[in-house]
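We show some of the complex, not the whole, and keep each chain where it was.
The letters A, B and C name the chains in turn, as written, and every chain counts its residues from 1.
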Amino acid sequence: MLEFSHFNEQGRARMVDIGDKHETNRTAIAQSSLLLSEEIYNKMTSGSIEKGDVLAIAQIAGIMAAKQTSHMIPMCHPIALTSIDIFFQWERTEDANRLIITCSVKTRGSTGVEMEALTAVSVCALTVYDMCKAIDKGMIIGPTFLVKKTGGKSGNFTRIE
Amino acid sequence: MLEFSHFNEQGRARMVDIGDKHETNRTAIAQSSLLLSEEIYNKMTSGSIEKGDVLAIAQIAGIMAAKQTSHMIPMCHPIALTSIDIFFQWERTEDANRLIITCSVKTRGSTGVEMEALTAVSVCALTVYDMCKAIDKGMIIGPTFLVKKTGGKSGNFTRIE
Amino acid sequence: MLEFSHFNEQGRARMVDIGDKHETNRTAIAQSSLLLSEEIYNKMTSGSIEKGDVLAIAQIAGIMAAKQTSHMIPMCHPIALTSIDIFFQWERTEDANRLIITCSVKTRGSTGVEMEALTAVSVCALTVYDMCKAIDKGMIIGPTFLVKKTGGKSGNFTRIE
């Protein structure tokens, strides 16, 4: 049975030792989403210049947050990310407008980048919320989850729908 | 019809002017949650010292993130928060273990603290994910939403379930 | 004759005491610019979506930097800015393409916001440089200067051309 690896002999938190882990190429893809009102959807997609900007701002916030992950998540190791890319997609049904946010992160290092990808999509979604909350505070963020990771000793992971 | 307030005459983003808004007491309560495996639930609640620590670490991460909100969310105003409090609660059904994270934030200032509360619960959830991901990477974060806000010209907001 | 106010009795730097200064409305407007090649100008203004994005990214960087000013400039006081707005303008002559960046910052506080406005335009210009440097590294940033300030005991300032 796997044990929590973040605890030392005193039962207290530590940043686990990755000094012996190999440097390999590592990637992670995470996803979040926002459930938005029709009014917000229309404004964001009406072709006005604002549309691009809400997503552009959210995206930059997500990218900058990915680089700050180890300063936000206490036990995360600092990692020199080599690539961060965020994509947006709309998913509409009769009574729901959902903005899907996907982030792909890469590094060559001794530990995975799952937290960086998850942090990026989370802050990206929070920024969309911030930009649109004057119109409707009822937006819902999430579900937020890891889609896929590759590289490292713990092996690959792919979410099963 | 309300307009996006974050855009200037050039259609570009700005940090909106709150200089004329009154300083009032403002509160916001936000909520997030994590859907966890039975194994993680058992480890976190088995009475071992680790239990307290995972949540303690997550909570500190959430509190510290609330204070960094304006450095993470591009158009957020810097606000001197006067209180941050985070609560945890377990919600169990036959096939689901859900950790509910609630954060209440207060200030006396010229703008609301919704983003600070939402950021706190988001980073808190991300930290739980980080601490437990060695056991299972399939955890799901969210839904994340605003429960309530009071104070300010835009009035109160209470989420309707 | 005015003395350097940032030095204490030991002749060493200090963050000067503003505790007795009145809280007044304060504004500052600063300007910077970039001298760009024809090729960069054409790409930025060719109507492709990239145009908006380079400036959008630069602008967000500038806004976020304004909020970090007191963490970058050692003797700057932390100030809760109430408004940050950045504008862009092109100035073209036969052999020069200049992007003018103007930032206006406001607060209600005990010290001025000149440094915040100057920091915003500087980081904004650096970001344009970063986004375009793959095309041409010969861009020139500046001159960067204070255009105007109002509020505070030292009175108003308006740059004389």
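As a working rule, a contact is a pair of C-beta atoms (placed from the backbone, for glycine too) under 8 Å apart; a residue touches a chain by one contact, two chains touch by 3 or more.
In this text the structure is predicted, and so the values were computed from the model without any measurement.
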Total subunits of the complete complex, with 3 given?
-> 6
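One rule holds for everything that comes next: only the chains that are shown with their structure count from here on.
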Determine whether chain B and chain C, two copies of the same sequence, contact each other through the same residue numbers or different ones, counting it as same when over half of the numbers at the interface appear on both sides.
-> different
Between chain B and chain C, what's the gap in Å when you average each chain's C-alpha atoms?
-> 32
Express in whole angstrom the distance between the two chain centres, defined as the mean CA positions of chain A and chain B.
-> 15
Contacts with 2+ other chains: residues of chain C = 56, 60, 64
Which of the residues in chain B end up touching chain C in this complex?
-> 8, 10, 12-19, 70-71, 74-75, 77-80, 109-110
Spell out the part of chain A that touches chain B in their complex, as residue ranges.
-> 1-7, 11-13, 32, 39, 43, 48-50, 53-54, 57, 60-61, 64-65, 68, 72-76, 114-115, 118-119, 122-123, 125-127, 129-135, 137-146, 149, 154, 157, 159
Would you tell me which residues of chain C are touching chain A in their complex?
-> 49, 52-53, 56-57, 60-61, 64
